[in-house]
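Taking it in order: structure first as structure tokens, then the write-up.
A single protein chain has been removed from this complex, and every other one stays in its place.
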Amino acid sequence: MEAEEFIEKLKELLGRNLLEYHIGRRNRVFVKVKNGYHRDVVSWFQEMQAHLSVISSVDLGDELELVYHFEIRPLEVGLKTSASKAKPHIETISDIYPSAAWYEREAMEMMGIVVVNHPDPRHLFLPDDYTEFPLRRY
Amino acid sequence: MDMVVQFGPQHLALAEPERFKVHTEGEKVVDVEVAVGYNHRGIEKLAERKTFEQDILLVERICGICSMSHPVAFTQAVEDIAGVDIPERANYLRMIIAELERIHSHLLWAGIAAEIIGIETLFMYIWKDREYVLDQLEIITGNRNHYAWNTIGGCRKDITEKHIPPLLTALEVVERRTEYYIDAFLRNRTIRARLVGTGILPREDARKLCTVGPTARASGYAVDVRKDDPHLAYDKVDFAEIVLGEGDNMARAKVRLLEILESVKIIRQAAKAIKGLPEGDIAVPVAEIPPGESVGRYEAPRGEVFHYVKSNGTFYPERVKVRAPTYSNIQAVPTMLMGDTLADVPISLASIDPCFCCTDR
Amino acid sequence: MFEKVVNYCRKKSPWLLHVSCGSCNNCDIEVLAALAPRFDVERFGGVLKPNPRHTDILVVTGIMTLKMTNVLKRLYEQTPDPKAVVAIGSCAITKGIFAETYASYGPADAVVPVDAYIPGCPPRPQAILHGVVTALNALWGG
Partner (left out) sequence: MFPYRWPVLIRVSAVRIGDLMDVQPFISVLIVPGLLFTSVMAFLYAGMYRKVRARMQNRRGPPFVQPFYDFIKLLSKDSIKPEKSGMLFTWAPIIALASVLIVPILFPIGGLSFAGDLIVVIYVLNVSAIMLAVGGFSSGSPFGAVGGSREVTQLFAYELPLAISMVAVAVKASSFSLVGIAGAQEAGGMFFYQLPFACIAFLSIIPAKIGLQPFDIPEAEQEILGGPFVEYSGYRLAIFTFANQVKYFVVISLAVILFFWRNWWQFLITGFLLWLLFIFVKIISARVKTDQSFVFFWQYMGILALVDLVRVVI
């Protein structure tokens, strides 16, 4: 499935909520989705047996962004959602992809994103009494 | 008697600190709790404070025994952002060192696995033969590990004509010895008694938990970045992707040992191809890095290394996200250990070839 | 005279415990390579022991990460006297390339008293052996 075809499918699925997309070299695709709609995109990926590589968290200044990296055989998709720094709530996808639980725990402790109804939101890498969020830049 | 046995942060079987709380009834494992974070050095924060050039050396020190995989993934991501195509010879150079590192890393794992199930002699033999590969790496790159081989836009050093003959003789020795070790692992009755049938990871779980590398390939889930997303010069050399189905410890051992033979084949083809290319043009100067983001992927000995780099136009990266193969393989450990006895726990843990310093960054 | 004999025996049979506190596992693998046939540490009587009760020399690698520091302190207290600590690799000596990280309490000597430093990233197995042997001579050589 080529990049353009993948974007068309996403447009029908999401319509206006597909904020922006960008096709890079060596079929890397980055797609920005409004917060809350990323769960149905992820369940569509799951039907296509996509491989979840990692979830990275980025600090955009006034917003905190989560990038879900999937590998759908020829494509390397980066699904992005973001939430404001004041109320950084993003839905969990660990019920669809069990291995996402750890990546979300890391995003929570490093960037301060609150993942809603996460199975066990403890610290992963940092000791439990570590309070600030080291990866925040601004 | 229900007991909690803790394979603590400091354990002979684990070269690095990681804590596994194993709940057992008698000697049968009931539940496993994994605690990571003992090796967390805050590399992602450091990466944002160093320039791209310095980051290559920092990223190389995420993991000592796969110290070629992180720089390759990182530089590929940055080269994608900068829109630079590195010269043909640089691709081959990186691939030769990468495959040499895969050989010494798989040999390292085979030795430690033999040590854990009790055969110390096999550990000594394997690590003696691993020194041949390390000598070649030292002759070519100057250091046994931490080769400082990459720069953005190509390589820093070159493999000249006089490096090739000793490299090929060393490969002969390694190939002959690996066949002997494959024979030893498959035919020795006591090794079979310990490895066959323990630590089973079914294919469905391997796919659901998104495991990578030999751990996934041994369970039948064919994931190999060299084939799926060809980088470096892997599409110009032919090699077999080894996928087995049993998913137990012996299958993982077989996958790694057979991959050594594949790597030897790859290096031979690359060494032949390098003779044709002009010596010297190994790097393309990269003036500045435009704002953008990209993903660098590379098939490390343990699995897929994943680098997500985001740049903001300056000479410092905005965000560097690193995901090491053990980060996803370690989540498959509880399903592997369920039902095994306490004696199988260390060998099953070691069978995913854990590299905790990569996991914790 | 008796003291000389005991010190000689201590020098001749150093039992090692390898503690990795947040290293990039290159120094750990070089410590294991020192056991391999090419740089055999058993020539000097050295054996890698599983727990602190049986050991005399603590081989420490890595920057002291947040979680691993009190583990190292406990291991140090569990080791019976007379004992020695050898810090291996530039991470254990000066935190090396991870100097400005937030996740470390400082190099090895900020946590446990260190007797010998072996610089290098990674130090070669010969350097590790040389460091351990000189530490032995300095402590119990006489």
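Note that the chains take the letters A, B and C in the order they are written out, and that residue 1 is the start of every chain.
Methods note: a contact is a pair of C-beta atoms (placed from the backbone, for glycine too) under 8 Å apart; a residue touches a chain by one contact, two chains touch by 3 or more.
Just so you know, these numbers come straight off a predicted model, no measurement behind them.
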Interface partners of the hidden chain - shown chains only, full complex considered: B, C
Candidates B:29, B:117 or B:216 - the one touching the absent chain: B:117
Residue touching the undisplayed chain, where the options are B:54, B:188 or B:269: B:188
Touching residues (missing chain, whole complex) on subunit C: 5-6, 8-10, 12-13, 37, 40, 42-45, 49-51, 53-54, 56, 78, 80-82
Where the missing chain touches subunit B, by residue: 3-6, 11-13, 27, 114-121, 124-125, 128, 188, 190-191, 193-194, 341-346
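FYI, only the chains that are shown with their structure count from here on.
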Category of the chain touch graph - line, ring, star, complete, other: complete
Separation of mean Cα positions, subunit C and subunit A [Å, integer]: 43
Inter-centroid spacing, subunit C versus subunit B (mean Cα positions, whole Å): 26
Subunit A and subunit B, separation of their C-alpha mean positions in angstrom: 26
Per-residue multi-chain contacts in subunit A, two or more chains: 126-127, 134
Junction residues of subunit C, two or more chains touched: 66-67, 102-103
Interface residues, subunit A side, partner subunit C - complex: 126-127, 130, 134
Complex contact set, residues of subunit A against subunit B: 24-26, 28, 30, 49, 51-54, 56-59, 67, 69, 71, 73, 76, 78, 97-99, 101-102, 110, 123-127, 134-135, 137
Parts of subunit C lying in touch with subunit A, wherever the complex brings them together: 66-67, 102-103
